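With one protein chain held back, the other chains of the complex are shown just where they sit.
== chain A ==
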Amino acid sequence: MNTLLEVSGVSVSFDGFRAINNLSFHMGAAELRAVIGPNGAGKTTFMDIVTGKTRPDKGTIRWGEKGISLLGLSEARIAREGVGRKFQKPTVFEDQTVRANLLVALRNRRGPFAALWWKPKPAELERVDALAETIGLAAHLDRKSGELSHGQKQWLEIGMLLAQEPKLLLVDEPAAGMTVAEREKTTAILVEAAKTRAVVVVEHDMEFVRRLNCRVTVLHEGSVLAEGSLDHVTSNKDVIDVYLGR
């Protein structure tokens, strides 16, 4: 399996607090991975580092076949390289319609002048319709996204990420605040997405992780504590001590 993302020996501290401690992590090109860990384990900081929001003190991050370094690139540049990120809270453009949200997210040239001269092509509108179908918002395309329910906003954000056509999808607690039915749908969307790209899901909810049925990485105090199938890590004594046992 060729490696898409290779994080090695990364550390970062905030005011003396080591949020990430010599973390190493790698992802294949089409893989679904769940990252779990107690509060403060460094899950969100890990995402911040990969997406360029936080600069690590040391370590390397290699990306893609050519193994380019993501360190020192801007968030927007990393996103254009193919890293999509979903925030914990649903983060969509609430003053704009679902269609506008998806159109803005669609992969194309990102410069101001390209945006100024942009006109919707029939293929792009079809793609938006198809995406809306996937995330179950086909009936809501012309509604302002601010009016959607919490779960629908989460899906819209996932849909925007898919529209970006990223190679790697980082998803922060997608199931938070969702009903059981909504969770099942979210699982299906993520599993489907992971067939053609790498997807990392940060999650608290064990039931949700079990349904994803994928490899699990357990973070603790900023480094990897265990890795493997869910059954494997949940039977690991260290994991039980620091996380499940609480």
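We adopt the following convention: a contact is a pair of C-beta atoms (placed from the backbone, for glycine too) under 8 Å apart; a residue touches a chain by one contact, two chains touch by 3 or more; residues count from 1.
Just so it is clear, contacts and distances are computed from a predicted model.
Here one chain is missing from view; checked against "Monovalent cation/H+ antiporter subunit F", "ABC-type dipeptide transporter", "NADP oxidoreductase" or "Urea transport system permease protein", UniProt names that protein "Urea transport system permease protein". Screening A:62, A:80 or A:185 against the full complex identifies A:80 as the residue touching the chain left out.
Contact with the chain that does not appear here is found for just one residue of A:70, A:135 or A:160, A:160. Touch with the chain that is not drawn comes from one residue among A:30, A:71 or A:125, which is A:125.
In the full complex, chain A contacts the hidden chain through residues 51, 74-77, 79-80, 84-85, 87, 91-96, 99-100, 103-105, 110-113, 115-116, 118-120, 125, 144, 146-147, 160, 164.
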